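Only one protein chain is missing from this complex, and each of the others stays in its spot.
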Amino acid sequence: MKLKNEPSREDVELTAINVSKIYGNKTLALDRVNFSIKKGERVCIVGESGSGKTTLAKILCGMIPPTSGEIRFLNKRIDEMSEMERRIFRIKVQYIPQLPDLALDPTWYLYDSLVEPLRIHKLIASKQEERDLVREICEMIGIRMEVLMRKPGNVSGGELQRVVIARAILLMPYILIADEPTSMLDPSLQAKIIKILLDIQSKYNMGMIFITHDLELAKYVSNRIFIMFKGKFVESGLTNEVLINPHHSYTKSLILNNTS
Amino acid sequence: MNKMEIIGISIISCIIFMALLSFGIGSIIDFPKSKQYSPPSIQNPLGTDDLGDDILELLIIGSRTSLLVGFLGALFSTIIGTIIGALSGFFRGVLDDVLGVIIDVFLVIPALPLMIVLAAYLSPSFWNIVIVIGLLWWPTTARLVRARAWQLKSAPFIESLLALGASKTYIVFKHVLPNVLGIASARFILSVSHAILIEAGLSFIGLGDPTNPSWGTMLHFAMTRGALLYGAWWTFIPPGLAISITSLAFIILGMGLEQRQKLSTRSMEDII
Partner (left out) sequence: MKSFKKSSFFLKILRYGFTIFIIISINFILPRMMPGDPLVFLFGEEVYGAAIRNPQLLQSLSEKYGLDKSLSEQFLIYIGNIINGDFGQSFSFGRSVAEIIAERIPLTLMLTIPSTILSLFIGTLLGLSLGFNSNSHLKRSVSSFLIALHSIPSYWFAMLLLLVFSLWLNLTPTGGAPPKDANIISILHHIALPFSLLTILNIAYISIIIRGLTMEIAEEPFVMTARSKGLSWIKLRIRHLLLPSLAPFLSLAAMELGFAFSGALLVEIAFSWPGIGYTMWQAVVERDYPLLQGAFTAVSLIVVLANAIADVLSYIFDPRIRMGENE
């Protein structure tokens, strides 16, 4: 499965350099953050609610601009990209938003929402090709085709979350950012969704960023981990090392809270 | 369907049936005239007016104009209000500023007097009344739609479309408009009620279409030709009652629809 205009490269890297974000002149949501992820990596960003995880994710995928600092993709600042380069960035870095209930247009059929990104970027030549691609992805993620004939209000949270994931996967991104992908689901579903994401990650050798506040989950899914506290990374490194031998007091308290 | 919707739709169906009947009656000109100002009787169940025309037949003929003007005027005003509201709510910058000022200005200028002035300049005709209502009854709709579009702007699915590089025009027409349609349709039903009242008011003042008499026209003649002073209550009670019942039916239906939209109680204030 390959999309038109796809640059085939292995040296993909998404980097944030000294990124800060101030909302409305007063909320400092991110404070000089550095971050990077390569194709094939699994990285976790862990932090309590309000620490700035979603803000960083949105900046990384170009959804909102940073107040200062720069984001680089394929060695190019995203705010200095040409239209062509920007288009590739928009397709190849995908974000799965945190709240699944308004993640898709409530007035659209799920099928149309699902293929909308393909249509916007004219990545598919024919209806037939489109349908085949959708079928393939849905099978992989475990979405029944008849679910796609409904609107978001008439499906369960798990089904909706799968469609949102499928929508991102359809674009064959190099980097996928999943923002607390399971926080709205019940535990049995959580495991399934995580498994799907991990399968996809290894199958397409994507770079995947998991955002979570659950250390157990982080331990399970990631090679590298970043601990975020009040808009700053207080600690980062290989997941095992950080969790076994934490340096920062906040990380220690997190681990303590998690085990108790 | 909730109870309000059922009540509203039942009454409206009856009125529509009445309007359809009017096509069988033809025009007033060729009526066989009866005695003038005769009170209700077997021949004239609702009596006659000063020209000897049968009130019941006038009432049935009037329903057509009242309903059609109400419907079309509301349709135009809702379309204008929805588009202005959606554009202004979704776009930042100059467009929002300009449209915002226009909405505010027209919210302050009292609508009925302006409609009277505009209608007086245009020759009185069916379509001119529709145009007057359409052009001047959109600001409240625009304000409501704008607030909803404003909320939508930060919805995750819109954010993700922007991140995908979808154009704003595409987003407004494909996503924002469908999402404000719920509010717009509830507003439309309420606007029909308003438009029926406005048409009646303009006709009462004498700005109605003389060739397409409406319920308001009947009240106009009752007032200017002395039916009131004559005590011929049967000439003006039925059309006024018809206006009130029809307008109320649309309000009830609109409130029913709004309940379905799960809007806050606050929107009651916009019903009026």
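Residue numbering begins at 1 within each chain, and the chains themselves are lettered A and B in the order written.
What we mean here is this: a residue touches a chain if its C-beta (ideal position, glycine included) is under 8 Å from a C-beta of that chain, and two chains touch if they have at least 3 such contacts.
Computed from a prediction, not measured in an experiment: that's the story for all the values here.
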{"item": "Visible chains in contact with the missing one", "value": "B"}
{"item": "Residue touching the undisplayed chain, where the options are B:Tyr37, B:Phe90, B:Phe157 or B:Phe236", "value": "B:Phe236"}
{"item": "Residues belonging to chain B that touch the chain removed from view", "value": "101, 104-105, 108-114, 116-118, 120-122, 193, 197, 200-201, 204-207, 216, 219, 222-223, 228-229, 231, 233, 236-237, 239-240, 243-245, 247-248, 251, 264-269, 271-272"}
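The rule is short, and it goes like this: only the chains that are shown with their structure count from here on.
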{"item": "Interchain centroid distance [CA atoms averaged], chain A/chain B, Å", "value": "49"}
{"item": "Footprint of chain A on chain B - complex, ascending", "value": "155-157, 159-166, 170, 175, 178-179, 181"}
{"item": "Chain A residues within the chain B interface of the complex", "value": "58, 61-63, 86-87, 90, 95, 97-99, 102-108, 113, 116-117, 120-121"}
